[in-house]
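Would you mind keeping the following structure in view while I ask a few things?
This part shows chain A:
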Amino acid sequence: MSKIHVSTTVNGDPVEFLADPRETLLDALRNQLDLTGTKEGCGTGDCGACSVTVDGTLVCSCLMLAAEANGKRVETIEGMAREELHPLQRKFIEHAALQCGYCTPGILVAAKALLERNPDPTDTEVRYWLAGNLCRCTGYDKIIRAVQDAAAEMRQDHRGAA
Partner candidate 1 sequence: MARDDVKTGYKLIGTRPNRPDGLDKVTGRARYGADFSLPGMLHAAVVRSPHAHARIVKIDASKALALDGVKAVVTRADLPTGLTGEDLNLQDNTLAGDTALYDGHAVAAVAASSALLAQDAARLIEVTYEVLPHVTDVDAAMAPGAPVIREGVADYSVPEGMHGNVARYMEFGHGDVEAGFAAADIVRAQTYKTEATHQGYIEPHACVGQMGEDGRGEMWVCTQGHWYIRRMCAAVLGIEAANLRVTPSEIGGGFGGKTTIFMEPLSLALSKKAGGRPVKLVMSRSEVLRATGPTASASMDVKLGMKTDGTITAGQVYFRMQGGAFRGMSPIGEALPCAFACYDIPALKHEAVEVIANRPKAAAYRAPGSPMAAFAVESLVDEMCRELKLDPIEVRLKNGATNGSKSSYGPVYNVIGLKETLEAAQAHPNYAIPLGPNQGRGVASGFWFNHGGETSVTLAVGEDGTATVMIGTPDIGGSRASIGLMVAETLGIPYENVRVNVVETGALGVNEPTHGSRATFASGKAAVEAARQAIAEMCRRAAADWGIDADAVEWKDGAAHPAGPNAGKFPPMTIGEIGAKMGSTGGPISGHHEVTAEGVGASFGTHVVDVEVDPETGRTTVLRYLVVQDAGTAIHPAYVEGQYQGGAAQGIGWALNEEYVYGADGRLQNPVFLDYRIPVASDLPMIDTVIIEVPNPGHPYGVRGVGETGITPPLPAVASAIAGATGARIRSLPCSPPKVLAAIKAART
Partner candidate 2 sequence: MARVHLWASLRRFAEGQEVVEVDAATVGQMLDALERAHPGLGPAIKAGLSVAVDGEVIANNRSAPVKPDSEVFLLQRLKGG
């Protein structure tokens, strides 16, 4: 089976690669682009460990073919920190909102997408937004607190900047 030429943008960098028609975006990110921060937990879109955004939309990269990313803008965990950590990343460390850390990249990517849409969510809104991101270690308590603390800080910064 011949491969498909894919030209896309990942974390702002232009990239090109040849994808097997059956290859998922997750596998291409991990195996072709060495972006192993995005994790596979299930391969069936149930656990959210592979969460990335494509043109700003939160997706499970295990459910999307690499070829579908052609011409799109992909953001992964590796692109989240710029010159300094994103507030969510910092608050996850401060609140001990991770134990094994395997679900953490997906949860951070998903939480960032939430706060871009809803900068002041209720706990329940955070819980339902993150319901597609499984964590087996924490019981979610500290994750919810970290997201809310980051959201509060980002609102403060936003007001400060305005």
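How were these candidates chosen? In short, all candidates are chains of the complex that A comes from, given by their letters.
To be clear about the criterion, contacts are C-beta pairs under 8 Å (C-beta built on N, C-alpha and C of every residue); 3 or more make two chains touch, one makes a residue touch a chain; residues count from 1.
Note that this is a predicted model, so its numbers are computed, not measured.
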item: Chain touching chain A (counting every copy) in this complex, out of 1 or 2; value: 1
item: For the chain A and candidate 1 complex, residues of the former touching the latter; value: 20, 22-23, 27, 30-31, 34-44, 46-47, 49, 76-78, 80-81, 85, 89-90, 92-96, 98-105, 108, 123-124, 126-128, 130-144
